[in-house]
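Heads up, one of the protein chains got dropped from this complex, but the rest are sitting where they should.
Should a chain be cited, it is by its letter among A and B, assigned in written order, with residues numbered from 1 in that chain.
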Amino acid sequence: MSIQHALLGLLSTGPKYGHQLRVEFEERTGDVWPLNVGQVYTTLQRLERDGLVQSDGEPDGPRKTYRLTEQGKHELDEWLYTPPDLTAPPRDELVIKVLVALQIPDVDVREILQSHRRHVLELMQQWTRLKENEAESDVALALVVDAELFRLDSVVRWLDAADGRLKRMALEAEPPAKAGPQLRRRSAVRR
Amino acid sequence: MATITQARDVRPSTSIAARRAVTRWAWRLFKREWRQHLLVLGLIVVAVAATVLGATVAGNSPPPLAATFGSAQDIATYTGSPSHLADEIAKLHERFGKVEAIEATTLALPGSTRTYQLRQQDPHGPFSGPLLQLIAGRYPSGAGEVAMTKSVASALGLQIGSNWLGLGNPRRVVGFVRNPDSLLQEFVLIPPGQLPNPTEATVFFDAGGIPPFEIGPTAQSRSFSRPSAALNAETISIAAITIGMLLIALVSIGAFTVLAQKRLRSLGMLAAVGATPKQVGMTVRMNGLAVGVVGSLLGSALGIALWLAYRPALENSSHHLIGAFALPWAVLAAAVALGIVATYFGASRPARAMVKTPVVAALSGRPAPPQALHRSAIPGVALLVAAFLLLGYAAAGAGAQPRPPALVAGLVTLVVGVVLLAPFSLALLAALGRRAPIAVRLALRDLNRYRSRSGSALSAISVSILIAAMVVVAGSIRYSSVVDYVGPNLASNQLLIQLPYTPGPQVATAKPGSVTKQAGPGTPQSPTAAMTRAVEKIASMVGGAKQLQLVQANLFLRHAAAGRQWSGAVYVATPQLLRFFGIENSSISPKALILSMRPGLSSLGKMQLMHGGGYTPGGSSGGSFPCPAYDCLANPQIQEISSLPSGTSAPNTVATEYAMKTLHLSSEFSGWLLQAAKPISAYQLNQVRVAAAAAGLQVESKNEEPSSAQVINWATAFGIALALAILAMSVSLVRSEAANDLRTLSATGAGRHTLRALAASSAAALALAGAVLGTAAAYISVAGVLRTNVLNGGLASLGNVPVPNLVAILVGMPLLAGLAGWVLGGKEPPALARRAIE
Partner (left out) sequence: MSTLDLINISKVYGTGASEVRALQEVNLSVEPGSFVAVMGPSGSGKSTLLTIAGTLESPSSGEVVIEGRSVEGMAAEERARLRRRTVGYVFQDFNLLPGLTAVENVSLPLELDGMGLRASREAGLSALANLGLEQVAGRFPDELSGGERQRVAIARAVVGERRLLLADEPSGALDSKNADTVMRMILAACKGGVAAVVVTHDAQLASWADRVVFLRDGKMVDQTSRPATPEELIAPYRRQ
């Protein structure tokens, strides 16, 4: 995940030390996405090379102060207001898993869906515990937890929809007389 | 090749198409929900059918006047020698022109006391046509032919072709006849001129309006026989159905409210897709109209069918033929029209309310909460006060006819006031029940919540009780008057035989200037031997009867106060009379002047006994009742003897022999009272009348006048039954929306007893509120009339409280309703789990 724009955002309130940047980032994201030290400095160097930030000339290290340039400010604004590219769906491992399973005979696809469903629910239970205990007062944390819950919820919904489609498919495929179940599934699966 | 242009943009007018669409949709809805309409439909069908049947039966039950008068306006009956009869007939012919005479003589059936008439009549006579009908064979035409009624034929063992020997030489029976309007008559018909020695004659003529007593003692006139127009069967039917339709309108308001609320979401959707408020309201109104039309037509058909089925039975019991389609068509038309109007009106009110509901609320299925407007009691109370005053105005005076417009206005205002007070009563009930146990509290709150339908049900119940209570209160006041005594004239086993009325000479006055009074209906006449024989014969006709000779005392009783005046003759307490009624001499107080069975007369006070042949008028001239000693005795001692008969024409009040002696009173013989062992049948009565007429006597038998108990108790029973019927139908309406509530209650653990208590409380509360409201309004109306009308004794008469009947209404009815609710409310709702789907 690219954190360069997040760092630009943190610098927009004023020049900061590198160490400060790291701490603030974690705080502001509810400690959910801890940052690697190396990752922070590498990103800062790249930003400086691209002319988006400017350092004060101190040697590399915690004491080095960085500040935002005009170009950097412009870049930040553009990033904030430009919606991300959502057109190409990300490669979803779960979806691929289900598609593969449909191709293979003797595999109970609905069982696969159920085990995923259970797993996702277990995850959601944990996130909800978090919401219950800590997220009352911490808005940032609450936002992140909500995002996770909705994301996982959408997975469950997709699992339910897939379940429904498969069930309907099975019912529709029944009426013609027995011509071998395997043959049937393959023909139903053909795209 | 021709091209056809598609006229795509030519559409019919939006409003017509839309209206058609809405009507179609309304019809579709009605078809789908016909079960919910059954309630109102059933009510209308029953009401219209009952009106049609009732009006037709009531109109056709009494024997038509044609039975007596044929097609003439007047008749006169004479008895005597053939020359006397011929004289009288000639006199009438001279005076009135065209007359028709039927001469007859009475023959006895061999070996029996039964008699039959031998009648000479022209079957095609000008007036007597309706009295004769040919059943079989033909009318007799010559000297040797007769026709007869079937009953005579079977008694004599004759058939068509047999010979009848009643007059000596044999005459052949050529046909069977009957009087279609009086099937009990038994006679033999011979052609005119064949009867050698007639002993009686009935002459038919048209007197052109001259009253019968100016023609002769045995004359009767059709116009003087007709009962007063005000109270005939048709008027009563129309009044009954108007009230019935009012009640139906009230109940149907509730029913259509429920229906409209069930459809709230659909109606909201209709509005949301662009139907105008008018169109939305129209669907509900069309619904009402459809139900009204279907119901009224079905009801009329049912009524006519029932009538056709019942007609033969009625012919049998009333002894005259009734045409199959002798229906009061005016009443029918009125019933159908009122049925349609009532339902349309019933549907319009909820239609208007639905239209006012905002679309959003309608779509969410939540109706608007009840308006605060209806909570105030002021409009209702104001209208009741107005009704009180209007009715007082209508009845002002000493008892003449009430002013019709004011009377109607007063009654309408009264009913509207009751209707307006219904919602307030519901709010009052709910407030009173604040601390009651949960089931009662819930029932009262729900009644108050679903105000439009419980309110309409309450109005209907109150109005039915109002009508019954008015009859009960007014009736008890009227019947309690011992001065103007009202009730049945005789018992069913009694007959009063009187000497005919002949206007006699005026009795000499004691003082010039005072008004003279006739000394009673019969002038001094002693019974002739013929009369005594006739009475003996009559006594045997009814299977043996005790005879009592009645002597009327020449005195008059007066109540020296404003209000009703004395009615009824005062007879003399002869030893025979006392013996006849089993009154011991020892039970009579020695100083008593008057004995009476009228309850309360002895303690009434302000009575005056007028004697001496004349009396000084009082009352109307300024309210004073002077009682000068020469012809008046104030506060005569009256003793109450309950063994005396209670009939208004029977000797219910008699003067003791002590009175006759002390006051030097004269008396005259006036007739006989006959008391048979069993009630007198119509057949016997018929024969009695013939025998009496032959002897020139007048017979009075028990009339149709109802007794106090009959009127008051029937009114109470009817009112309670009607109210309970309306209540039964309304409670199901009121609680029909309760499916979800029942689910919640059961899920929260309400047991069967709670559910029963809920239903019982709803029913009892409505019944009690209706009883109280209706009775209160009835008292207001009667008080309003009494205030200005002195005839019935003013407001003091209200002290006469018909306690048992009021207890039945105010206590009995709510208890019955509660009991019914308890018994019927115990069913657990079937699908507790599932929510009620519309």
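Methods note: a residue touches a chain if its C-beta (ideal position, glycine included) is under 8 Å from a C-beta of that chain, and two chains touch if they have at least 3 such contacts.
Computed from a predicted structure; not experimentally measured.
Hidden chain, full complex: it touches shown chains A, B.
Summary of contacts with the chain left out: across B:Glu103, B:Glu186, B:Asp446 or B:Glu668, the touching residue is B:Asp446. Interface note: of B:Ala108, B:Ala677 or B:Ala747, the residue touching the hidden chain in the full complex is B:Ala747.
Between the chain not shown and the residues B:Ile135, B:Leu308, B:Ile438 or B:Val811, the one that touches is B:Ile438.
One of A:Pro34, A:Gly57 or A:Pro83 touches the chain omitted from the figure, and that residue is A:Pro34.
In the full complex, chain B touches the omitted chain through residues 366, 369, 435, 437-438, 441-442, 445-446, 448-449, 740-741, 743-752, 754, 828, 832-833, 835. Contact between chain A and the absent chain runs through residues 31-34, 114-115, 117-118, 120-130, 132-134, 149-150, 152-153, 156-157, 160, 163-164.
Just so it is clear, only the chains that are shown with their structure count from here on.
Computed centre separation for the pair chain A/chain B is 90 angstrom, with centres defined by C-alpha atoms.
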